[in-house]
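In this view, the complex is presented without one of its protein chains, the others remaining in place.
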Amino acid sequence: MSQTTRRDMLKFLGGAALASTGLLGKSAFAADKAKIVIIGGGIGGITTAKYLRMINKDVKITVVEPNSEYIFCPGSNEVLLGDPIADFIRTYDHPRKRYNFDMVADKVASIDYAKKSIKTAGGTTLPYDSLVISPGPTFVFDDIEGYSQGLAETKILHAWKAGKQTTMLRDQIRAMPQGGTMVIATPSMPFRCPPAPYERASFLAGWMEKHNPKAKIIILDKNPGFIFQIQYTKYWKDNFGFGTDKARIERISSQEGGAVAKVDAKNMTVTNAHGDTIKADVINIIPTNQPNELTVKSGLKKVDFGIEVNHHDMSIDGHPDVYLIGDSADFLVKTGYLAANQAKVVAQAIDDRLHGKSPGQPIYTNNCVAKASKDNFGMSITDTFRERDGKLLLAQTVQDPFPEEIDNPFLHHIRAAVSDNWQRSFRRAVFD
Amino acid sequence: MQKIILSGILLALLLPVHAEEENPFIEKVFVSPDTYAKDPEVSGKMLGDNCDACHGTQGRVFDEGIPALAGIPKDTFIKLMMDFKAEKKPTIIMNHVARAFTDGEISRMATYFAAQPATPWLAKKGEEK
Partner (left out) sequence: MMKKLLLTAILMGLTSVTLASEDEKASTPAWESDAWDTELANMPKGSVAKGEKLANKGYCYTCHGEKGIAPTGNAPSLAGLTSPWLYKTLLDYKSHLFHIDNKSLVMEAAVQPMSKQDMSDIAVYYATQKRPAGEGKIKAPRKVRKCQKCHDTDEPDEDDAPSLLGQSAQYIERQTEAYKHKVRRTEVGKSMHKAVKKLKKKKIKKLADYYADQ
């Protein structure tokens, strides 16, 4: 076989990058290799597999994930404006080959911590030496009268996990009658991606300005305030008459009865905590986010912001070699950014333990982005979390731009471009 | 700037809010990194890994506006980060990112990134040096 043909063949097999990095080689999957099982093929799960493989050629890694592809949530609000959802879809072929892990296409039914094994819905039992749980949150529907998972998949969409619902919601918005009303209802904190409901409202109000100028968005908020409130309020006042009679965005905070108590899908109405009923053409209810049912069902302890973990290495006290990361873990802020950085801490901890060392000192940053307008208003948050004695310390949180900077238009365009840049780099950091 | 070193600070973010329209998100918390100077060291790799989301795996994204970090000479990296940390000029985000790290951490990050190959993480065969 000539050089070129061999190279082309490798490329065809998706092995070009793999062969060139020399990361993996052909590692022998001997029976005594440590078995690492990862529940969930999202940002947390794939980052764990990738970063563990980067530092350890030998372990056997298995990711259990029912879906055949992953759709990134960061960027899904742009899909509502017409960006192709294909930009946000990643298949598992590339990371699976480059980082040499197996995938089991199934849901996890139960975990047996004592026997150190998991069982899938399809009946497969997978023993593990280390288990990483990263399954995302479970959405709760029964805290709102008249709401259900079935409704959320057909008519009263949440689109809080990027996918079919995202494009369905986009189509609902496009089909709205002129001068119609859209309701976006938030759950109480903490929930996945704290600025996203407000970004969604802000993007769509901008879209409506062009396509449905008399339409209106009402945010029914189960929270008293929200992240980037100063920045969003400023942008909405400047662009959407926020706070006036003709506002394109209206927000009803929790103090004003913003929590949704009831939804009537037939008549397309929502009733808030104060008993006021609002009729709408599109109702987008973001359901309450809870730690994944698998974690609760398997007896893990729920605390304020998720399942209790030791923040030194994201392990579960009393369950040796079990780690929990992502939206289900006890972390007030639920972002993909943090899930990825938790994953890196876990990858390091697993490798340290395999080498008989105790896991090193972690740090968790969440330097994340949001936008008020797709092209010309970006924002960022800078969170730094440190750890002492297994407990998390908030060392820094800042929301940019500061009010003093908001009137500098040079920054908004750059910030929006940096936001997009972050989305692309982040997808690559996880899957490439 | 106020120094808060309570793990319970997180709780404050969700405490019931009584004042009308009060935001449960703390707008600004900044604890000087020197507070943690005597804690066990965070390794250069662990620190560097935290930069990947923007700067690419091992700091190796070369075709984006956010700059690659791989291969930056140690002194250059330290100078840049120390200037950010001192908030010499306003930045998009880096001043706030940098000021959360101790000088030692910045130095370890610099060593880590200087040691990474200055080639794209996803280089095609033949492009890697």
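When the chains are written out, they are named A and B in that same order, and each has its own residue count from 1.
Keep in mind that, in the parts below, contacts are C-beta pairs under 8 Å (C-beta built on N, C-alpha and C of every residue); 3 or more make two chains touch, one makes a residue touch a chain.
The shown structure was predicted, so the numbers you read here are calculated from the model rather than taken from an experiment.
Peer 1: For the full complex, which residue in A:Lys262, A:Lys301 or A:Arg424 touches the chain that was left out?
Peer 2: Going through A:Lys262, A:Lys301 or A:Arg424 one by one, A:Arg424 is the residue touching the chain not shown.
Peer 1: From the list A:Ser117, A:Thr269 or A:Asn376, pick the residue that touches the absent chain.
Peer 2: A:Asn376
Peer 1: Identify the residues of chain A touching the omitted chain, counting contacts across the whole complex.
Peer 2: 375-376, 402, 404-405, 407-411, 413-414, 416-418, 420-421, 424
Peer 1: Which chain B residues would touch the chain omitted from the figure, given the whole complex?
Peer 2: Looking at chain B, the ones touching the missing chain are residues 62-65, 67-68, 72, 76, 79-80, 87-92, 94-95.
Going forward, only the chains that are shown with their structure count from here on.
Peer 1: Once you find the CA centre of chain A and the CA centre of chain B, what distance in Å lies between them?
Peer 2: 21
Peer 1: Can you name the residues of chain A that touch chain B in the complex?
Peer 2: Answer in residue numbers: 7, 10-11, 16-17, 19-21, 50-51, 189-190, 194, 223-227, 229-230, 253, 255, 304-305, 332, 337, 340-341, 344-345, 348, 360-365, 367, 380, 382, 384, 386, 388, 391-400, 405, 411, 414-415, 417-418, 421-422, 424-426, 428-429, 432.
Peer 1: Going by the contact rule at the top, pick out the chain B residues touching chain A in the complex.
Peer 2: Those in contact with chain A are residues 4-7, 9-11, 13-14, 17, 20-31, 33, 35-36, 39-43, 45-47, 49-50, 52-57, 61, 64-66, 90, 92-93, 96-97, 99-100, 121-128.
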